[in-house]
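Only one protein chain is missing; all other protein chains are in place.
Labels A, B and C are assigned to the chains in the order they are written; within every chain, residues are numbered from 1.
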Amino acid sequence: MADLRQTLRAFARERDWEQFQTPKNLVMALSGEVGELTEIFQWLTAEESAAVMEGGRSADVEDELADVLIYLVRLADVLGVDLVAAAQAKMIRNETRFPAAAVRGQATRSPDRSARDS
Amino acid sequence: MADLRQTLRAFARERDWEQFQTPKNLVMALSGEVGELTEIFQWLTAEESAAVMEGGRSADVEDELADVLIYLVRLADVLGVDLVAAAQAKMIRNETRFPAAAVRGQATRSPDRSARDS
Amino acid sequence: MADLRQTLRAFARERDWEQFQTPKNLVMALSGEVGELTEIFQWLTAEESAAVMEGGRSADVEDELADVLIYLVRLADVLGVDLVAAAQAKMIRNETRFPAAAVRGQATRSPDRSARDS
Partner (left out) sequence: MADLRQTLRAFARERDWEQFQTPKNLVMALSGEVGELTEIFQWLTAEESAAVMEGGRSADVEDELADVLIYLVRLADVLGVDLVAAAQAKMIRNETRFPAAAVRGQATRSPDRSARDS
């Protein structure tokens, strides 16, 4: 991740693209890439989605996942956020927010829904 | 990243949430989190977006970035994709796709646009 | 739709919000609302999604659909695009792009996929 962050910094600097990579623009770029990922999965059933890496679009999936990570890492770097540390801290909070005994097997108590309800 | 992946695996397993975490559903969850990030930035000017970590919503930004990484890492794990390796491979291709001399200072030749045109 | 467009114009003008409602910002606002809609559906099975209006979140679904239309109509108005005319023109093109005899019953030939392939 640290290597990737350095690669993205150099890539932007060598192209004089730092001027375009405001956090606002990078959020939109991230969102656009997630849109491309969504288009791959939109008509698939749950089962087809689970088998997508065995089909003809596996390289596209990998490519879009790469693009999402690229913009996410670049965005966090521009904002000065330690992405992995933030995720680990969030998971520690999630352990408390969603006690296994209380939410086991319940999709309706999954993070987003409960976060919104609470 | 490897630690985070293991944490997310254990978190899902302990809650019996693996049944809900199909690639299709995880793509939607990722998309929903990017939507929350988008809402934070939607009315900000470019300048305000660059200063967002000095304002009252910095913890929200960090929280949403964490959520995006969490679902991205979990999605890649369920699909069996090595996320960082995929991003590094993509950046090697990007070096060729966007030669610095040809695209310097031009937002219109940035990755998405050119990828679509090519 | 014409009434709604007028209502949104007056709403923005009375609050001096026109300055914030650039096309770029409105695209982000639209995207954020679609993210909220996505969060409602992310853990639902296809069957559960088909029955969502009989459940406890029907008012939320209606609310998010309303928000998506509101930002879409406002965005088109700011851009000077006749939204319904554009959609009708697109459907005439779609009749040719997706001949019923050729694509019947095939999700893989649905609009987005084919558009991308062509």
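Rule of thumb we're sticking to: a residue touches a chain if its C-beta (ideal position, glycine included) is under 8 Å from a C-beta of that chain, and two chains touch if they have at least 3 such contacts.
Owing to the predicted nature of the structure, the values given are computational and were not obtained by experimental measurement.
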Chain not shown, its touching partners among those shown: A, B, C
Where the unshown chain meets chain A, residue by residue: 20, 25, 28-29, 31-36, 38-39, 41-43
Interface with the undisplayed chain - residues on chain C: 1, 3-4, 7-8, 11, 14-17, 19-20, 22-25, 27-35, 37-38, 41, 44-46, 49-50, 52-53, 61-63, 65-70, 72-73, 75-76, 78-81, 83-84, 86-91, 94-95, 98, 100, 103-105, 107, 110-112
On chain B, residues whose C-beta touches the chain left out of the figure: 24, 27-28, 31, 39, 42-46, 107-108, 110, 112-113, 116
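Note that only the chains that are shown with their structure count from here on.
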For chain A paired with chain B, centre-to-centre distance based on mean C-alpha positions, whole Å: 3
Sites on chain B at which at least two other chains make contact: 20, 25, 28-29, 31-35, 38, 41
